[in-house]
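Here it is: the structure, laid out below.
Missing here: one protein chain of the complex. Every other protein chain is in place.
Then we have chain A:
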């Protein structure tokens, strides 16, 4: 009995009228944890009751503390009939179990009812007293910190990254149990909410156990998903990256002078980190006592795939720990070293961590769902995922890589068919970082070396190909790196990660989307699954082609944050690929797009082709201007094609001479680079080209990307607006063609973006970051797109020139840097607005899908927010139709997230995401139901300038990071 949970009910306010006669309510509260229930007194005839209850004490196992939520039910007392429930609050105790997170939960929570929505608020106080339990066989994993953030959380440093953790739990869905036929919708919804809350608690506990076994203390990039498999059950699964994190206290913040050089050395010497090396060699010689493959009692239902997470071959690293050059790591030893834990859910890494990036690897598999007979043995689902991960691993290997970063998994379910997808970016990691990942106190990855010297090789290193030039896994045009001129780089690079901080980029980036619809015949079972499997490769190919064309049209050469979603419906498949395109300075300039006709003789056709070609060329030119892509033309031509080193100089010389011969040769090379010659041979191709050109450019003053931040924008100001938008389109025309559908789908996405730009026009200049589109086919003729993103303002004057350039022109003393930087001004503006917001009685809670809030420092992580809500109505029209219903539900979800964060003492949610939004309607019955799952990290952040000695440090960090960019 290692824990005591204490709860106190203080007061309620704005309660609904439950007694029509008196227009008042006789409210009391039930507080339930596990099987224990306490009740407060009835507070008669009040809509703002004051209970001021005693402390209700629950003596429980810490295992239960992790699994169960505290359940607070507000009821209306009725002398003669049954008491009416007003609503409930579920409070996740988890943040209180970690000493570094919150110590008390106290605040106003919205009282939520699945039928009526929010009905007033209740003030609750919760505390936990944990007793130390040294039992090694324990089932709880209290104290393991969870982060949704997909980078090392700011204000921590990673002493060690242990690798991939995964787990899944299954259960029957209460909605499909026999009892559901006789219970009320409310009871059914509440059973579901409770079950999912329990399951995610259990899942988190189990993952925590694995982390403890690996010797870690935290999970970063924690991604939890639900699969609502209907009849066959409910699966909750999660993946993450196990780490050992050290808290950086603000007092010990490194100071500029001493730390800069030291940091660089830290990276090189694996000795002397605060958490020393963790006896890795021992673990290799004798397996740890609680290896996940030999689980103890209650863990039987856990899902251990044989991707054993304990680094077995780790000894190799100690034999070969000092690989000196960052660029030339191609040792096979490194490959072996990482082979055993190849997946990282992180998307952002310290500079130099990624030695090479190979490209995107993805795997999909179509499965037929069957009933999960024994929830304690979720082996089928495990096997499915294992299969996929193996495939991903082999893809990565084919690219000459030993690790997959930016890894994520997802599903799409329609009836009994399920598409499992996984994707990531194949990469070679720097082995040194596996021992010690350093992070600056201000939470930014700092390039602390040689800020005024020549840019160091690593800034282009990750672009260099990891695979063997002579034995390429796919056809690619290789050239010498435009940055270092030493290594080969591909002509384009696709990745799922954020742009590495050291990467040199020309101009700005932009959101690039490929959208695709494919009709399929309605079918059942195997036939259906086969049909889908057969369609998938074509869809992937077409999405890829679209991406490539759009990338070239914008004159860019790399994609970051690529996310391809394929969603299955009864009679169609939807594919949506989103990414942020950029021009990587190290990669060659993309060739144009050339249109070629099938029948050269046809004059009118030729004319047509010429006009299209002209339009395309014009668009490319316009885009170059729009995104400020002005690479040094001369050098581009010089190393435009793969040529051996010695000839480079002479080529350079010759191109100056401008002989007519040379020009034609250059043209040829240009043509060769141009891997994408579009042939107009049928209507399909015409459509493709048409759709290529109809993507509306972002209006002036706006930028958009789906990565954390926009490459090329550095000076964020404090304006932040997170939003969620959902649109459902009903296809009225039954006999649509693929082309027709594509157009509809494309327009849907484009119109959504246009709407965002319009709504957020008051924030100009502004950038939409982390634009996350989710598509679904909820019913036969419906297409649903849900978007969550954040709009952030930035300082317009500074977008033209990077801060570093400005700093250089203004001289380099720290103090002048401070003053010339636009950041302090922007931040002081945030100070004022924050203060005035705080004037209200409700804490302002900012939310963002990014891992940070501009102009602020995160000083404390309070715990993970993972909430699941169901809302149902049988009076749809009265609630303003489907839009009114969903609008208020989303607003309610935001409100509940904010209230929980505020109760933990926080003022912001970072890495927020809406992972599920399942909407079902039956307008004829006037009914609708919606399920929403959201997650994020609750944090306390302060304005950057509030910390005494740090601000100058921050600016320097920023300047340094961009310094390498600026110098290119």
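Definition applied: a residue touches a chain if its C-beta (ideal position, glycine included) is under 8 Å from a C-beta of that chain, and two chains touch if they have at least 3 such contacts; residues count from 1.
In this text, contacts and distances are computed from a predicted model.
Only one chain is not pictured, and the protein name UniProt records for it, out of "Phosphatidylinositol glycan anchor biosynthesis, class S", "Proteasome endopeptidase complex", "Golgi apparatus membrane protein TVP23 homolog" or "Fibroblast growth factor (acidic) intracellular binding protein a", is "Fibroblast growth factor (acidic) intracellular binding protein a".
In the complete complex, the hidden chain is touched by one of A:721, A:851, A:913 or A:933, namely A:721. Contact with the chain not shown here comes from a single listed residue; of A:243, A:689, A:705 or A:890, that residue is A:890. Considering the whole complex, the residue from A:11, A:844, A:918 or A:942 that touches the absent chain is A:844. Although one chain is not shown, part of chain A still touches it, namely residues 13-14, 108, 110, 118, 121, 696, 699, 721-733, 744, 751, 754-761, 782, 784, 833, 836-837, 839-842, 844-847, 880, 882-884, 886-888, 890-892, 894-895, 898-899, 919.
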